[in-house]
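Before I ask anything, let me first share the structure, which is written out below as structure tokens.
With one protein chain removed, the remaining protein chains of the complex are shown where they sit.
Residue numbering begins at 1 within each chain, and the chains themselves are lettered A and B in the order written.
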Amino acid sequence: MKALLVRDIKLAFRAGGGFGLGLAFFLIVTVLVPFSVGPQQALLGSIAPGVLWLGALLACLLSLDRLLALDFEDGTLDLLVTSPLPLEGAVSVKALAHWITTGLPLVLAAPVLGVLLNLPPAGFGWLVASLALGTPALSVIGTFGAALTVGIKRGGLLLSLLVLPLYVPTLIFGAEAARRGALGLDPATPLLMLAGITFATVGLMPFASAAVLRMGLR
Amino acid sequence: MSIWQYANPVKFLSLSAKVQPVLWVAAGFCVVVGLIWGFFGTPDDFRQGSTVKIIYLHVPAALMAINAWFMMLITSLIWLVRRHHVSVLAAKAAAPVGMVMTVIALVTGAIWGQPMWGTWWAWDPRLTSFLILFLFYLGYIALWEAIEDPDTAADLTSVLCLVGSVFAVLSRYAVQFWNQGLHQGTSVPVATGGRTVSDVFFYPLVMCMVGFGLLFLALVLYRTGTEIRLRRTAALRARAGGNV
Partner (left out) sequence: MTPDLGKYAVEVLSAYAASVVLLVALIAVTLRRGRIARAALKEVEREVKSDG
């Protein structure tokens, strides 16, 4: 399992592996926001938590289709399904690798982009906390979507259509926590709900993903 | 005698052929009479004027939009557990019907909302959850269309239906939380329907709800038959090989 994790991370860092693509996307979306809504500092500051959450979510989505597709093409996935390693574990490891290469950089980059959007000072800590808590859920749910669409040619668009509605609760609680934090309100409730969603999805979704993979590759 | 004998496509088709004429007539009767009764036979509401007549479309459609998903959830579960093809085909057949019901509920709601709340759309928890439900229908139907192997498609869409149901419920609560967090006290008194209306409006409304329910049943039975025939056609073609 450790070998699988290391392999996935290495693949992502290699040229064309997609590492950094999500980050670049996140940056560009953030830069485009003031162009679309205008440069008023007050307005930017008030929408910053939501925009950053949405940007991180979309950046996460961007790298999902290569999460399993590459392994499907070169046959690794068939090996994983037939290997003695429990598939649920393998799927969890793949989600973890996706989070380390996509989610974690997004969490670390978010404060920098928060400066660009005039995020209130009180909000930085909560933004990072909510993203750190929420992005694992995004990776795990995304893995389920990737497992559903793995055998489909040009499944990228379908993947977005399937995964985005599943992201709704995570986005709501995550962005709400960041927003309350930025306004100086108490973000404990949405943060706890977000943590609940993350732990539940991390615990349960790999079973659904593995079941779907077995069905799809039978 | 058990209900499972209707999992046999031939038995299902013969039963469905017997029941359908009755269903269609009953559905047509209830919908037409209910709507005419509601449209011509009920007074205007003192607060909402004649817009109250929209309730006869809005509430039944919303009711069936949710029930359709619920039915899909049950039939998907039956497919996953007992592998009856008719069951999963019924889920496939119900999805577009449920989606149209969702659209009707959203459209009539928007038209109703314009004069009453002064806006076509508000990010009220109820409205938002319906929009999310619509997205789930879209995803479910798109997944069916995308996968070529019918049994794999049935498996994957069933799992999506199960997972989607969990997330739909989660979203419902998340959305409620989110909006209350934003605008304390913005409530929508009329959107609750049902229990709050007086008898004059209630009986035609019940008639319409029954009518929409029967119409849904008739449509699903018919569409399931269509799916069975399509599946059988494909199977015969495949067996005959290249010469057909």
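Everything below uses one rule, namely that contacts are C-beta pairs under 8 Å (C-beta built on N, C-alpha and C of every residue); 3 or more make two chains touch, one makes a residue touch a chain.
Keep in mind that this is a model prediction, so the values were computed, not measured.
Enquirer: For the chain that is not shown, enumerate the shown chains it touches in the whole assembly.
Expert: Counted over the whole complex, the chain not pictured touches B.
Enquirer: Among B:30, B:54, B:174 or B:207, choose the residue that contacts the chain missing from this document, as touch is defined above.
Expert: Residue touching the chain left out of view: B:54.
Enquirer: Determine which one of B:84, B:126, B:172 or B:223 touches the chain that has been left out.
Expert: B:223
Enquirer: Identify the residues of subunit B touching the omitted chain, counting contacts across the whole complex.
Expert: Contacting residues on subunit B, toward the hidden partner: 35, 39-40, 44, 49-51, 53-54, 57-58, 61, 96-97, 100, 103-104, 107-108, 111-112, 114-115, 215, 219, 222-223, 225-227, 229-230, 232-233, 236-237, 239-240, 243-244.
Basically, only the chains that are shown with their structure count from here on.
Enquirer: In angstrom, rounded to a whole number, how far apart do the mean CA points of subunit A and subunit B lie?
Expert: About 32 Å, centre to centre.
Enquirer: Of all residues in subunit B, which touch subunit A in the complex?
Expert: Subunit B reaches subunit A through residues 132, 135-136, 138-139, 142-143, 146-147, 152, 155-156, 159-160, 162-164, 167, 170-171, 173-175, 177-178, 181.
Enquirer: Going by the contact rule set out above, which residues of subunit A touch subunit B in the complex?
Expert: Touching subunit B from subunit A are residues 144, 148-149, 151-152, 155, 158, 161-162, 164-166, 168-169, 172-173, 176, 180, 189-190, 193, 197, 205, 208, 211-212, 215-216, 218.
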